[in-house]
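Could you have a look at this structure, given as structure tokens, before my questions?
Of the protein chains in this complex, all but one are displayed in their positions.
All chains are identified by letter, namely A and B, in their written order; residue positions are counted from 1 within each chain.
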Amino acid sequence: MYAFDYQRPAGLDEALAALRAGEDVKVLAGGQTLLPTLKQRLAQPSALVDLAAIPELSRIEHGPYFLTIGAMARHAEVAASPMVAEAIPALAELAGLIGDPAVRNRGTIGGSIANNDPTADYPAACLALGATVVTSTRRIAAEDFFTGLFETALAEDEVILAVEFPVGARAAYRKFRNPASRYAMAGVFVAARDGEVRVAVTGAGQGGVFRWNDAEAALSADFSPAALDGLTLDPSDVMADLHGSAEYRAQLVKVMAKRAVAAIAS
Amino acid sequence: MTQIAMTVNGRAVSADVEPRTLLVQFLRENLLLTGTHVGCDTSQCGACVVHLDGAAVKSCTMLAVQADGHAVTTIEGIADGATLHPMQEAFREHHGLQCGFCTPGMIMTALDLVAHHGADLDEPTIRAHLDGNLCRCTGYHNIVKAVEAGAKSMGSALKHAAE
Partner (left out) sequence: MNANSFDSSKVTPLGAPVRRKEDRRFITGKGRYTDDLARPGQTHAYFLRSPYAHARIRGIDTAAAAAMPGVVAILTGHDLAADGIRGLICGWMIHSKDGSPMKAGYHPALAKDKVRYVGDHVAVVIGETLNAAKDAAAAIAVDYEVLPAAADLGSAQAAGAAHIHDDAPRNTAFEWELGDKTATEAAFARAAHVTTIDLVNNRLAPNPMEPRAAIGEYDAGDESYTLWTTSQNPHVARLVLSAFVGLAPENKLRVIAPDVGGGFGSKIFIYAEETVCAWASKRVGRPVKWTCDRSEAFLCDAHGRDHITHGELALDGQGKIIGFRVKTTANMGAYLSTFASCVPTYLYATLLSGQYDIPAIYCEVDAVYTNTAPVDAYRGAGRPEATFLVERIVEKAAREIGQDSAEFRRRNFITSFPHQTPVILSYDIGGYAASLDKALELSDYANFPARKAEAARRGKLRGIGLSNYIEACGIAPSAAVGSLGAGVGLWESAEVRVNPTGNVEVLTGSHSHGQGHETTFAQLVSARLGIPIDHVTIVHGDTDKVQFGMGTYGSRSGAVGMSAISKALDKVEAKAKKIAAHILEASEGDIEFKDGHFTVSGTDRSLAFAAVALNAYVAHKFPTSEIEPGLKEGAFYDPVNFTFPAGCHICELEVDPETGTTEIIKWVAVDDFGAIINPMIVEGQVHGGIAQGVGQALLEGVRYDAEGQLLTGSYMDYTMPRAGDLPSFVVGMTETRCPSNPLGIKGCGEAGAIAAPPAVINALTDALGTEDIPMPATPATLWKIAQGQIARRAAE
């Protein structure tokens, strides 16, 4: 690692001030992606601002219409939260499938979506559930938040405070893990609400997380796994690498989508 | 340099460290607690797992400064004096280790598993929870047996204590 300064402010204002205080200051959330990146000397921030000491960022709240998860809530906390299990069980299940147990004890939802790795899990839930990302300056609809591979709408000095998920949808997440890295090779989050179906896909899109519109239309007409039989993702939009061709990933997306639908339907 | 203070295996420690010092480096190089190992550089092998405030974390993917003010437990801190922890005893009894390099991380992860899932564990649960711990020697067969037995014996110890 290159050298950097480190601060762990106790309040949000202090954190924002620290972020603005220098060039290339980075937020440190759970660190499960940032630290490996730094270890490989792929980034050289001047300072890290650790958000771990700001208690309000870790809150999980369940209101009548929304489940609000603080940006610093760890994956393990979300997975084990009775509140999440009651409000959106699929989200608890998704959190319990991220990385491995030790990674889940550190990784945070804010860190995950701010990084927007094309193989991360949370972005699919955000898109499918129509979440809103609450930041230090504004509220951003998930649709507008994820802008490309490792790209988001966040400004340099903007901090994610929480993610707000509307409750009430029937939802399920199914993922096929990359055999080596355990990241998603295809992760599909299906959410159905009042006849509207959203299908969000991670791990497969060349541009990162995306909604599979054809599947949404088919499922809106007939919410059954069989409704997806005739569909195929266009392989030219799908990632290909050592672990699988675009054609294979397209197949996995379809199978995971069908399995998510089946899980909801049962 | 940043000054940090934390509790490691029940003992208060403090030091001046560079912020880029990883927790595992601090444990191994500053505190000479070399039972925590480094087996990879992509946060996957789990040889470096320790507990931070009771939860398993990969000490190669955490800065020492992040542990400032917290309690860290390593493999050196789980036995009760000369009496092995039941999970340590189970690894020995069931031949859950060969070269021993992954073992500290395995044991620390196993304790996290018991904390999350209780003492009565089935094989699929154990195998799933070991997803972040690689072993090249045992084929996991005896590790799974050891974790199951260690958990049971932790459970009966707790029950015994409660009675």
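General observations
In this text, a residue touches a chain if its C-beta (ideal position, glycine included) is under 8 Å from a C-beta of that chain, and two chains touch if they have at least 3 such contacts.
What you see is a predicted model; the values in this text were computed from it and never measured.
Check B:Met6, B:Leu23, B:Leu52 or B:Ile75 against the missing chain and you find that the one touching it is B:Ile75. Of the candidate positions B:Val8, B:Ala64, B:Leu97 or B:Ala151, contact with the hidden chain is made by B:Leu97.
Seen across the whole complex, the unshown chain contacts chain B at 20, 28-29, 33-42, 44-45, 47, 74-76, 79, 84, 88, 91-93, 95, 97-104, 107, 123, 126-128, 130-131, 133-145.
Listed for chain A, the residues touching the missing chain in the whole complex are 1, 3, 40-41, 176, 179-181, 242-245, 248, 251-252, 255.
Rule of thumb we're sticking to: only the chains that are shown with their structure count from here on.
Our note on geometry: chain A versus chain B, Cα centroid distance of 28 Å, whole angstroms. By the touch rule above, chain B contacts chain A in their complex via residues 2, 18-20, 22, 41-44, 46, 49, 52, 55-58, 60-63, 65-66, 68, 109, 112-113, 116, 129, 131-133. Of all residues in chain A, those touching chain B in their complex are 1-6, 8, 28, 31-32, 35-36, 38-40, 48, 50, 52, 76, 80, 99-103, 105-106, 181-182.
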